[in-house]
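Yeah, one chain of the complex is gone here, protein chain that is, but the others are all in their spots.
So, chain A:
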Amino acid sequence: MKDNLYSYILGIADNSLILGQRMGALTGHGPSLEIDIACTNISLDLFGQVRSYYQYAAKIAADGRTEDDIAMLRQEREYLNVLLVEQPDTDFAYTMARQFLFDVYHFLFLTELQKSTDLTLAAIAKKSIKEVSYHKRFSSDWIKRMGDGTPESHQRMQTAINDLWTYTDELFHQTEADKAMVVEGVGVDVSKLKEAYYNQISETLETATLQVPESKYFQKGGKQGIHTEHMGYILAELQYMQRAYPNMEW
């Protein structure tokens, strides 16, 4: 129970950590000041949520590690985030497509997690979902603006959606920890979110005059710690201070 709960919490938290790191890396690099601020606000929300999860994970592990140790000192194979969130900011369309494809899932997931029999997870979900509804609104808006914008923005958004589509199916794969936590009433059965997810995605894409990709070829592995080549670079930056100056504190 304890090991499964610990892995389960990390599985949720790592998605937000890595996506938060991606969005946070846009500080000072956003295409306009308002978008720069929006991206870093989203990053801040995600990091805030991550802290709550890691604090709880540290309590469950009870082996002397702190939230910071869990966030900063694991090896690549020990991070359990989905591949989608680690994909690079090829252009702004990719940034927004990645955010949108995750936000729709995140909102559905937190809606269910609020009902968890684990009161800490339910409380984090209730807090986070208010923030995530803003993220979803922002990213959906940009899907529509770019999709239904100029031929150039349309093409870029279609390319981004097509490329990232291959990482969506993994969101609904159940790990062993997932299955165990669903039985306990703690976890969310993600496989049941799939239909609502693709319906919502399709609806927004259609409003945005974008094609819903038909590809049935999907990538997976992140939930087992098998990541794409981008993950190592993210961690190199994320963990830099702790690797260069072990045990440093603010």
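Here is the rule we use: contacts are C-beta pairs under 8 Å (C-beta built on N, C-alpha and C of every residue); 3 or more make two chains touch, one makes a residue touch a chain; residues count from 1.
In this text, contacts and distances are computed from a predicted model.
The chain absent from the displayed complex carries the UniProt protein name "1,2-phenylacetyl-CoA epoxidase subunit PaaD", chosen from "Acyl-CoA dehydrogenase", "1,2-phenylacetyl-CoA epoxidase subunit PaaD", "Acetyl-coenzyme A carboxylase carboxyl transferase subunit alpha" or "Transketolase, beta subunit". Across the entire complex, the residue among A:Leu10, A:Ala38, A:Ala160 or A:Leu193 in touch with the chain not shown is A:Ala38. Considering the full assembly, A:Ile124 is the residue among A:Ile9, A:Met96, A:Ile124 or A:Leu193 that touches the omitted chain. Contact between chain A and the unshown chain involves residues 34-35, 37-38, 41-42, 44-49, 51-52, 119-120, 122-124, 126-128, 130-131, 134, 137-138.
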